[in-house]
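As you look at this complex, bear in mind that one protein chain is not there, while each of the others sits in place.
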Amino acid sequence: MDTAGLLPLVIAVPLLGAAVLVAGGRRLPRIVTDALGCAFAAAPAALALLVLARVAGGGAGPYAVEWVGGWHLAGGEGVGIVLVADPLGAGLAALVSVLVVAVLAYSWHYFEEPPRRHGGAFTALILLFQAGMCGFALTGDLFNAFVFFELMGVVAYALTGYRVEESRPLHGALSFGIVNSLGGYCMLLGITLLYARTGELGLAQIGRALDGRAPDGLVLAAFVLVATGLLVKAAAVPFHFWLPDAHAVAPTPVCMLLSGVMVELGVYGVARVYWTVFSGPGGVPHPDLTRALLVIGTLTALLGALMCWRQRHIKRLLAFSTVAHTGLFLTGVAVLSPEGVSGTALYVLGHAGVKAALFGCVGVLLDRYASVDEHELYGRAGELPVTGVLFTVGGLALSGLPPFGTGLGKALAEEAAGQAAGWLPALFVLVSAVTGGAVLRVALRVFAGAGRPPRAAEDGPETTGEAEPETGGRLRRVPVPMLAVPAALLAGALSVGVLPGVAATAERAGRLFTDARGYRAAVLDGRPVAAPAAVAQHWPTTGILLGLLSTALAAALAALAVWRPARTGATALTAPVRRLQSGHIGDYVAWLVVGMALLTALTATGLR
Amino acid sequence: MTVLPYLVAGWIFLVGVYGLVTSRNLIHAVGCLAVAQSSTYVLLLAVGYRRGGTAPVFSDVPPDRRVVDPVVQALALTDIVVGATVTALLLALVVQLRKRHGTVDPDALSDLKG
Partner (left out) sequence: MSPRGRLGLFLAGAAVVAALFTVACLGLPPFGGAHHPYGDRAVRAAVRHHTSNAIASVNFDQRALDTLGEETILFSAVLGAVVLLRQTADERRHTPAPAAVRPPIRRFGLLMLPVALAVGLYVVAHGQLSPGGGFQGGVVVATALHLLYIAADYRALERVRPLRPYEIGEAVGEAAYVITGLAAVLAGSAFLANVLPYGTFATLSSGGTVPLLNAAVGMEVACGVVVLLAQFLDQAVQIEGADGGGSDDDGPRGPGRRERA
């Protein structure tokens, strides 16, 4: 079968698996549903990796273009939906699928699946989530992207509220659902505006049609509306409020997927839509987009890092670190260079492994101690040396330690960003140091019992971390998969930084991703695009030094926090910022509207 | 007024969002979300309208008859299914929240903060 023909299968196989599990799950023993789930997730993972190997390896060309239903273009016009795999899209689909397999392995047998008469329901939902995310990564059609966006959303709301016995998951899932759905409807309004102007729904078709005339208010409004939907999914400030509330309460395996890939797909969506639709003369001018994404990305990174440092609920801490890193990803995309995209792609790849591994370690704590609270767990987890080592390594990798993939991605993205504005590398170092430092602080206190027992802050809102274990009861012994999967994920993140082939593929993926003309030619004209020659990627020397610097800073911050805790006066300064995260759905919706206004203000100067 | 139908869509959207922002009841908030969503139906159908066009169904009219745009109608159908399912799921969350928390007042949900 040719490469393009494989693309629909990546979406169809998990759907089939979900249907099989729903129909037969009740009759089958747990081990069979688990095995079926893994098989139906692993098959598309293998397919996506095969597609990636083919489009990245040259040979058949860097784009695999599949017109679903055989509705090929005639004379440059068509009525069908196109799936397009370039190395970046195929790579994301592969990342999603591999992470889903890891998550299913992590929850193997031990994760309690409550609906007693619906065995396999959790696994089926994970497979549906996989199909939605892969579809979003591979589609070349804007409305189809909205459909997969909503599919991801619907599954994610249900998975977030999975633990209905407690009220927090329900609250978090509701905020998540309302804010994300509203974002989705904004996106659809934008799509409708673009359809009215161009009479097209395909990304390449809309882009080519827009370039026929100068941009006006309609194009700007369409961009703002579509970008709002995607930035909500990416949890960019001020659209981010739902994320910590949802991630703090979702089951651990779900957190691994939400933080590891779903949020990053929002960033991917912004970048993909910009390059294919709005990057030409009829779209949003490059300086305007750079300004908008730099402002939003910097705000996101700084606010995420600050809030991350202030958390004692460990899952919430990791969630805010995801917000912070999303800010860095947006910054890497904002500079609109191939190097920025490829660096960010590597960063996302490394981050997915590291963040999922960290969530996996926290899951062990939760299931053993029925708590994810840094203060309550102080000194208690010394009996879990393996988990402690994995968690510490995860913290070091998060702070950008070479030779982890996070370190390489950070080094390349900050180098690309530094060419746009000299102060941006400092932002990367600062945010990596603070988020990594927060994780290391937790490691020192929880696993090593270092310093004095922490005291609660008395000056502002705080979410504590008591919760029910997800294994049906407290674990006496840590099951092997719950340690093996985080270890494998960290090894994966390490290999991203060590294997030269990964970086070289990302470098080419970045150049192809930013070549809007090549994308349109491949999709609309069926013209084979010459694959750019692979360029070996090296660790930049400054990048290594900055990575070591941010790791050292992270360690220093953690040590300071543990052995020389700050006075309460200093923490009071952050209270107003923390009060914004109020848990109130009305607040979050109001901030979403403000975010749209901000996005308008930042891009409106391109209007003539 | 050839822009009025489009502006109505924008108005419906903002009214729905206003309801979400000021809502004192989560069931009402889910309803407001559905109102905001209905703006997308209005905009889609307004964009696809063609003066003098009939429904794009050719069982009893000749295929060269002037019809309104079938694509936006198909998109609106997808949109409606999305809206109905999201509403169902959010209401399921509210039902459970009411049981655990004893309230559907968003002001009373105070366990996720800071």
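Letters A and B name the chains as they come in the text, with residue numbers starting at 1 for each one.
FYI, contacts are C-beta pairs under 8 Å (C-beta built on N, C-alpha and C of every residue); 3 or more make two chains touch, one makes a residue touch a chain.
As the structure is a prediction and not an experimental result, all values here were calculated from the model.
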Item checked: Contact list for the unshown chain, restricted to visible chains -> A, B
Item checked: Sole contact to the chain not displayed, among A:Gly199, A:Gly449 or A:Pro565 -> A:Gly199
Notebook entry, point to check: Thinking of the whole complex, not just what is shown, which of A:Tyr63, A:Phe111, A:Phe143 or A:Phe428 touches the missing chain?
Noted result: A:Phe143
Check: Which is it among A:Ala90, A:Val103 or A:Ala121 that touches the chain not included here?
Finding: A:Ala121
Next item on the list: Check the options A:Ala64, A:Ala94, A:Val155 or A:Leu210 and report the residue that touches the missing chain.
Entry: A:Val155
Check: What residue numbers in subunit B mark contact with the hidden partner chain?
Finding: 2-7, 10, 13-14, 17-18, 21-22, 24, 46-51, 55-59, 63, 67-75, 77-78, 81-82, 84-86, 88-89, 91-93, 95-96, 98-103, 105, 107-108, 110
Item checked: Residue ranges of subunit A at the interface with the undisplayed chain -> 5, 8-9, 11-12, 15-16, 18-20, 22-23, 26, 66-71, 77-81, 83, 114-115, 118, 121-122, 124-125, 128, 131-132, 135, 143-144, 147-148, 150-151, 154-155, 157-159, 161-162, 164-165, 193, 195-197, 199-201, 216-222, 224, 461, 579-580, 582, 584, 586-587, 589-591, 593-597, 600-601
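As a convention for this text, only the chains that are shown with their structure count from here on.
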Check: Between subunit A and subunit B, what is the gap in Å from one C-alpha centre to the other?
Finding: 27
Next item on the list: Would you mind writing out the residues of subunit A in touch with subunit B in their complex?
Entry: 143, 147, 150, 153-154, 157-158, 161, 164-168, 170-175, 177-178, 181-182, 184-185, 188-189, 192-193, 195-196, 201, 244-245, 248-249, 310, 460-463, 578-579, 581-586, 589-590, 593
Check: Can you name the residues of subunit B that touch subunit A in the complex?
Finding: 9, 13, 17, 20-23, 26, 29-30, 33, 36-37, 39-40, 43-44, 47, 71-72, 75, 78-79, 82, 85-86, 89-90, 93-94, 96-97, 100-101, 106-107, 109-114
